[in-house]
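Note that one protein chain of the assembly has been removed; the remaining protein chains are unaltered in position.
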Amino acid sequence: MSGLNEEQVMLRDAAKAWVDDKSPVAALRRLRDQGSQTGFDPAAWREMGEMGWTGVVIPEAYGGSEFGYRSLGLILEETGRTLTASPLLSTALIAASALNLGGTAAQKEAWLPKIAAAEIVAGLAVDEHPHHDPARTALAATREGDGFRLDGAKTFVAEGLAADLLIVAARTSGEPGEASGLTLFLVEGAADGLVRRRLQLIDSRGAADLAFTGVRVPAEAVLGEVDRGFDLLETVLDRARAGLAAEMIGTATQAFETTLDYLKNRTQFGQAIGAFQALQHRAAKMFTEIEMARSCVYAALDAIDANANDVRALASLAKAKACDTLHLVSNEMVQMHGGIGMTDAHDAGLYLKRARVAEALYGSASWHRDRYATLLGF
Amino acid sequence: MSGLNEEQVMLRDAAKAWVDDKSPVAALRRLRDQGSQTGFDPAAWREMGEMGWTGVVIPEAYGGSEFGYRSLGLILEETGRTLTASPLLSTALIAASALNLGGTAAQKEAWLPKIAAAEIVAGLAVDEHPHHDPARTALAATREGDGFRLDGAKTFVAEGLAADLLIVAARTSGEPGEASGLTLFLVEGAADGLVRRRLQLIDSRGAADLAFTGVRVPAEAVLGEVDRGFDLLETVLDRARAGLAAEMIGTATQAFETTLDYLKNRTQFGQAIGAFQALQHRAAKMFTEIEMARSCVYAALDAIDANANDVRALASLAKAKACDTLHLVSNEMVQMHGGIGMTDAHDAGLYLKRARVAEALYGSASWHRDRYATLLGF
Amino acid sequence: MADLETFRAEVRDWLAANYPASLNAPMSEDEAPWGGRKMVWKNPDAKLWLERMGARGWTAPTWPKDYGGGGLSAEEARVLSQELARIHARPALMSFGIWMLGPVLLEYATEDQKRRFLPPIVRGEIRWCQGYSEPGAGSDLASLQTRAEDRGDHFLINGQKVWTSYADQADWIFCLVRTDTTKKHEGISFVLFDMTSPGVEARPIKLISGSSPFCETFFDNVKVPKDQLVGKLNGGWEIAKRLLQYERQNISAGGFGGGAGLELEEVAKGYVGLRAGKLADADLRARIAAHKMDAKAFALTVRRAETESKAAKGPSPAVSIIKYAAASLNQAKHELMLEAMGTKGLGWDGEGFAPEEIRETRAWLRSKGNSIEGGTSEVNLNVIAKRVLGLLDHQ
Partner (left out) sequence: MADLETFRAEVRDWLAANYPASLNAPMSEDEAPWGGRKMVWKNPDAKLWLERMGARGWTAPTWPKDYGGGGLSAEEARVLSQELARIHARPALMSFGIWMLGPVLLEYATEDQKRRFLPPIVRGEIRWCQGYSEPGAGSDLASLQTRAEDRGDHFLINGQKVWTSYADQADWIFCLVRTDTTKKHEGISFVLFDMTSPGVEARPIKLISGSSPFCETFFDNVKVPKDQLVGKLNGGWEIAKRLLQYERQNISAGGFGGGAGLELEEVAKGYVGLRAGKLADADLRARIAAHKMDAKAFALTVRRAETESKAAKGPSPAVSIIKYAAASLNQAKHELMLEAMGTKGLGWDGEGFAPEEIRETRAWLRSKGNSIEGGTSEVNLNVIAKRVLGLLDHQ
């Protein structure tokens, strides 16, 4: 590891120590078996706030450290290793980015310090269909008096049940499928007319479907510009994709290392199964994929920090490679563990289940390949 | 092998014996090194006629045996094993099919006996672009007096240089890209205004580009119906695809068996390299692919013989699977032979080169996957 | 042939008279007719159907009548199976006893053992489970450690099995035990015993899909009378392998089922949508098309292998690839299904997901076992390489 400054090395090491101690895979299993509604442990979330993780991309003026996305990525990579369930990505990366990038001074003042202090949970409500497609947004925002009323539905909203603040993509003009005519709104979780239904996903984390029926918001709830929200949304989503990809690389790395340990220790036919060349080559190929995907994730995060002009392409690259890599590694984890990997008592199933949810979130590999090709002009 | 009747077993065994004796891979190498213009050996072609191979899909009334496509497929599979270069596919399968399916009694009488006797070489001129696409035909057939004049160009015409008879897809109405408006014509190789240019392809077989400038043909040269040639063309092409796939399966099988021999005999690190598990698994996967593709090829040929209603889908299936399988096996043949496989003196390169030409001819795997999905309605 | 057509007419008449009309409704998963002492029949007609078929021996049509079987020729059995398929009859009995144990008993058991054990299998009265795998002996089955000590008139069995399918539902077990610790393959014996014997305990294993079809099975000083040894002492490995062949044939012939029975491209059309007649996600469309081609190629290969095996009176080379290909394809299908369903394929339970969506998600998880159970894909590839392709063992 390198290219990291001292703060980053400290952050990463602290994150590693914390997840090993406070948030091993058993913590997720416990949340699941206890039937947690929100899908995360409030105490762990508070500790994340105390360690400053929630303020890593927030300016100092609003209570953050502004270490940047690469730094937050290091933390997410570590939490991804142990499948740590928390609102870190939704709140401290996605919502914080949206406010940073699109918020007025008043909006920032109102929300960023609370995020930095882990006082609130926030989430992004974008998709309305089984497949990610921001331009397809139909949820209607109709002008009413000085404000707007929102009517429609969102699905698959990460932390949607627990969120105190929702950033909602809505259509103020145009037709579903068009990029123009979108507007982002800040909506409080407790808003009248908003009904939230918990989704029990295979990864046991917090997610919800949201129904908006005449939800009224003032003009000040608009984040960014009316009708011109698509660019801001994509810019926020690219940060979400890169951050999620960082988490996924952590997940893939741990899944691989756990499998590698098993290959070294499980014996069959008088040898460690890791001595069989076919498994060795598959392991070497997985390692190759992981290292290649890792490079993409770091490059995307660095590009965001540098405000480079290829963030769009690099975010799609990072997410697509993270998807393909985690898909491969999570399948191989089960297969190489054999029968034991099929049991609920083993962690392999938890990695597999988290993998598919993360693959679908904010665009599948297929979706990002299409976007990448379009960005490259073919 | 089974499901074969006695005639088929005899045909196959005779074909096997003949290619081993008269047409090993060295025969193709000799043609290549001698700079053969037509890309085949006329003496070998005459022998094919004498053995009755040229009449296998031709009715007895026209001098054939009418054994059917499965039978001709068996022969093509054997010739494919040793990369035998001959006009068998173009003439005895494709042109014979076109005449059988679309010809008037007079047209059949004029040409089928000559094909059955291997007295002529015939070819199908369909494509005009680097990628197979019959509907994109632009070559213009304009009515002139009782007949037509042809203007335009064809490319990648198998046996195009040697052909005494060409079956030419032309546009009598509509626009390139439309299925309607196509008409097939019988054009003699010696026709005025037809200029043929040999293409030196990597597989060293006969192929040509054709330029038509005011080539005049009588009304009797129309094969099938004017403007309604597309269905006939596709029906002929599906036979071409299944027959070519049979040849390709033969090529893949031999490439695999040659490689398997090498795995058993080449030693490194004190063992036959075929004892290394990673190579064993790759060999087992190749074998699996070959057997699956073989099933598709046989099913397509059987469906043609049975005049079944799923010939279109099965022909695309057979060609696509044959393409993917031969692609894989030809690459693995070079890789598993190591350095020796990279030398011109070894046969691996010849298999690789033939593979890519056969992959492109009458539709790539990609093209057939698209067609298959369309046929299945998605 | 005339005789066969007479037989066919008889079968038709009998089925018309004996197949209960109430069974024409689709069979739900919990109605699977496994038989045995613990079977709870949701529909009494299903029990009746088993009794009628069992009485004629048609649950095991080609077994000799002496042992309760149908005594049919292979041709007659095919006619029976065609006629059952014609009326879409439910299976009268699903049974490891018929699929796996019976064939090896017919080959290796004593006359007394055959008369004792086969008829209750045919009638579905005794349900069997398979005591093969152990925690340390998966692909390397012969390294098993469950001990059977010779105590004069009985064996005393101690040890642990794992992946025992439905051990908690079974009445008896056929079990591999170690009777000689000084040899590996030549120290294994094949014994049968009652799961209600003192000292037997079966604990269901919960799988990643949430279901528990397998158990850990513990043996603590279980007494097994010596007349329940099949074949020779220390000669069990040969029987074990033969039985595995029957098991693999059974898996191969049936392929891997499960899931909501939806067609992949229909699911994709529903969740992804069409654009100009083609799936809106072109990348996914290409991969689904490739998969549909592979699936068709597989189906054609199964059919070809059957035809060729019949013609050659021996297995076609294509047979060897079937278990491996079936597992790969079923897994690929479920991955594509999940991908096509998007976020609707990611539900575990509760509101927001249709029952068939949840079922498909569970089936996807279940399919991960296809390449592990009944011989891993790695072992299958080894077998193809060595036995079919003639490649050597690594030295």
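Order of writing sets the labels: A, B and C. Residues in every chain begin at 1.
Throughout what follows, a contact is a pair of C-beta atoms (placed from the backbone, for glycine too) under 8 Å apart; a residue touches a chain by one contact, two chains touch by 3 or more.
Because the structure is predicted, anything quoted here is derived from the model rather than measured.
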item	value
Displayed chains contacted by the hidden chain, counting the whole assembly	A, B, C
Candidates A:263, A:304 or A:328 - the one touching the absent chain	A:263
Positions on chain A where the hidden chain makes contact	1-3, 260, 263-264, 270-272, 274-277, 279-281, 283-285, 287-288, 291-296, 298-299, 317, 320-321, 366, 369-370, 372-374, 376-378
Missing-chain contacts mapped onto chain C	278, 282-283, 285-286, 289, 394
Residues in chain B touching the chain absent from view	127, 129-132, 155-156, 197-204, 209, 267-270, 276-279, 331, 334-335, 338-339, 341-345, 348-349, 352-353, 356-357, 360, 364, 366-367, 369-370
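Note that in this section only the chains that are shown with their structure count from here on.
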item	value
Chain whose average C-alpha position is farthest from chain B's own	A
Inter-chain centre distance, chain B versus chain C - centres from mean C-alpha coordinates, in Å	43
Computed distance of Cα centres, chain C from chain A, in Å	41
Intercentroid distance (Cα basis), chain B paired with chain A, Å	52
Multi-partner residues of chain C (at least 2 other chains)	378, 381, 394
Shared interface positions of chain B, touching two or more other chains	276-277, 280-281
